[in-house]
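Apart from one protein chain that is not included, each protein chain of the complex appears where it belongs.
Entry: chain A
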Amino acid sequence: MADYNQDGEQEFQFQQENDGVNNQFFDHGLGNFEKTREREQEELERQIRAEQTQKQVDYHKSSQEMRDKTRTGGNYLPIKTNLKQAYSPFHIFVSGHIESGQINDYDGLCCKYDFVAGTDWQIIDGNRSGVSQHSYKSQQTNRRVVWNYPFELAFSSTNVTGWPQLVLTMTNRDFFGRDQICGYGTVHIPTQPGSHYRYLNVFQPISSSLLSQVFGWFKGKNAEFINPIELLSKNEGREVTRVISTGVIKIQFHVTVKNMDEYGIFPFKA
């Protein structure tokens, strides 16, 4: 019994040892197997993730490519390509005419236009300034004065700030043939392409004192700005002047815009 018991114990012990060894062996094997499986799973997951990221990247790329193909704007500017210049300027073609005006008590009116733009703007073609004929009211159209004075310009720029303005200076000719200032006015060129009418309100500076007004009346000269173009195109330094409104002028603009969508701006409503 004891032997048997001993044997059994021994066998048991042996079995235990064996089991232990086997367990150790099998544990080892099982662990390796499990680790390889985990590795395979990780690789699979990695592959799946890589595919997904690749898909995302492809999607983004394709959407960006699509956007580039459909249109270019903002920072999608094509840089260093042979087809287009880097930071290519946009162009604005303005034509139109100063149609007519109505200024209260004045007759024999002449208008001088000046186009003023910012530092980044260049005039490619056309006259920056021009002086129209002297025009008198007729018997039939007793109110308005017609000039029908055309202008045509082409601008190019790389920056929107300093959008060009039209500055008008009106003079009239009195009984003695003297010219005197009777109005100033400004208007921006329309930013929307197409044809536009603009009604431009005209004003006239008032003398700073009554004495100079009386002298001016004798001399046949109203008060006038020394540098009207500089003063009217900017919005600084005008606080000190006093003006009175005198009339309205009608101007017709035709605006064409080129390359502005490449710059990132879509002034037209699609």
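Just so it is clear, contacts are C-beta pairs under 8 Å (C-beta built on N, C-alpha and C of every residue); 3 or more make two chains touch, one makes a residue touch a chain; residues count from 1.
In this text, contacts and distances are computed from a predicted model.
The subunit not displayed here is recorded in UniProt as "B9 domain-containing protein 2", chosen from "type I protein arginine methyltransferase", "B9 domain-containing protein 2", "Ubiquitin-related modifier 1 homolog" or "Centromere protein X isoform X1". For the chain left out of this panel, the touching residue among A:39, A:178, A:221 or A:242 is A:242. From the set A:100, A:132 or A:165, the residue in touch with the chain omitted from the display is A:165, counting the whole complex. Of the listed positions A:191, A:207 or A:259, the one in contact with the omitted chain in the full complex is A:191.
Looking at chain A, the residues touching the absent chain are 67, 73-76, 104, 160-163, 165, 184-188, 190-192, 196, 200-203, 206, 232-236, 238-247, 263-267, 269-270.
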